[in-house]
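Working notes for the structure below.
In this view, the complex is presented without one of its protein chains, the others remaining in place.
Then we have subunit A:
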Amino acid sequence: MDLQTMLNYHWEAMIPEFIILGTTVLLTLLDLFWPPYIKRRRLAWIGLIGILLSLLSLLAVLPIEVVSILDDSFRLDSFAKAFKMLLLVGAAFVMLLAESYEPKEGMKEQRGEFYYLFLTALLGAMIMTSSGDLITLFIGLELLSISSYILAGIRKHHTASNEAAMKYVISGGISTAITLFGMSYLYGLTGSTNLKAMSIIMKETVDTQFLYLFGLAFFMVLVGLSFKIASAPFHMWAPDVYQGAPIPVTAFLSVVSKTAGFAIILRILLSLYREVWGDAVGAFSFFESNSIYIAFLAGITMIIGNVVALRQRNLKRLFAYSSIAHAGYLLVAFATLGGQYFLFDTFWFYLLAYLFMNLGAFAVIQVVSGNTEQEGIDMLTGLYQRSPWLAVAMGISILSLAGIPGTAGFIAKVSIFLGAFAVDPGFYVLAAIMAGTTVISYIYYFGILVQLFLRSSIIQTKPKVPAGINILVAVCVLMTILFGLAPNIALDFFHQHFGDLLDF
């Protein structure tokens, strides 16, 4: 590859990534050279500006057609744009959370890295959404994972945080190994790591032995990647890590990292397997004959997440199980392939809704737990009397998480149900599990509401809310309700700019 071809690439497709990369470098340098008396907290604002610039540049490149550079290893297609948008918005909110984060023991030494590690993680996630090659996908995945491992343990003098990081690294390593093992099958069978080239070979394959191995590789990759989205069987890290990690990191893991996880699952598995045969005669497609297994994983995930959440008293742990449950709901959409009509918009809208409702809740948790120095559910007791605004905001986020109509969470669930029933025969059992576990989830979600509104508080101090958090909470609540009552603002935007993701 000579210099001329390099220069001829449409590098503008990578501008959002370049901006994040540049901001990261800038932050590391500033952290290094700023005199000690300058508060490192300002780095968060610079990081935030970087993310917002990147978001703007992403909006600027929205109209351009599919760009594929670096030998098809970097693709900017509608899928990438749609998911990058979610990642950037999520990361911007997490940055706001991180700005005002203040652990008990302080974090003077690590505050700088605290901020730019978010950016490297974000960069990894963005690369994951727009890779057309297994190698770059994996690099993106590792960049995200390794940054998150460090972030989980960033409170160096806090035992739980260290424990969380350790557990996260180990289970992450195992799951990565499994993913890689699955990928190695794919490479061995197709002789390529380029997704496009691979899918061409794969859809022409009718040899049953090959198809069997494809199936094996599929489930290895899916199971390995279930680590990123915190679904069964690799969900057990979530409760410990969510509990031990600093709250902004928990929020990051539950929103940005999960979005990236779904992006990579869709990217690899859908683009490779959508047209693979399920049997030698070609009577079934791969997904038709294997959806039952994905459905099984989805069902198990929903049941584990919602049932175990019932027993949790630690709020962050409860949210870990709730996040497992939500991964399960989304896997339903994956198992049903959205009934053909509701695939990408379902994922996108669900993750969008989840972003707002979850971050809204985490923002309130951060403020209140900083104020009360507790992490149990009872820290929310009587919050309505102490701070009606925070209590109402939390209440709306919780209602949305529970999928109550009028909130974005409901519309997202409706989309999944539509996908499950629009095919014949429908996924009745799976949908019934989803509806049933949703009712179970009412118990713990409404348990939080009971604490917020029905009980009176022992603690009387009013939580002080930083301006950044106030904005964050206001935006999240507003969007949760707006997308619940007028979801077409988001859905039409999606369809208008990304279509049906035909260039996927």
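Definition applied: a residue touches a chain if its C-beta (ideal position, glycine included) is under 8 Å from a C-beta of that chain, and two chains touch if they have at least 3 such contacts; residues count from 1.
In the analysis below, contacts and distances are computed from a predicted model.
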Which of the following is the UniProt-recorded protein name of the chain this complex doesn't show: "NADH-quinone oxidoreductase subunit M", "HPr family phosphocarrier protein", "Putative tricarboxylic transport membrane protein" or "Branched-chain amino acid ABC transporter permease"?
"NADH-quinone oxidoreductase subunit M"
Which of A:136, A:259 or A:438 contacts the chain that the document leaves out:
A:438
By the document's definition of touch, the residue of A:210, A:389 or A:453 touching the omitted chain is A:453
Against the chain that's been left off, what residues of subunit A make contact? List them.
339, 341-342, 345, 399, 404-406, 410-411, 414-415, 417-424, 426, 431-432, 435-436, 438-439, 442-443, 446, 449-450, 453-454, 486-488, 491-492, 495, 499-500
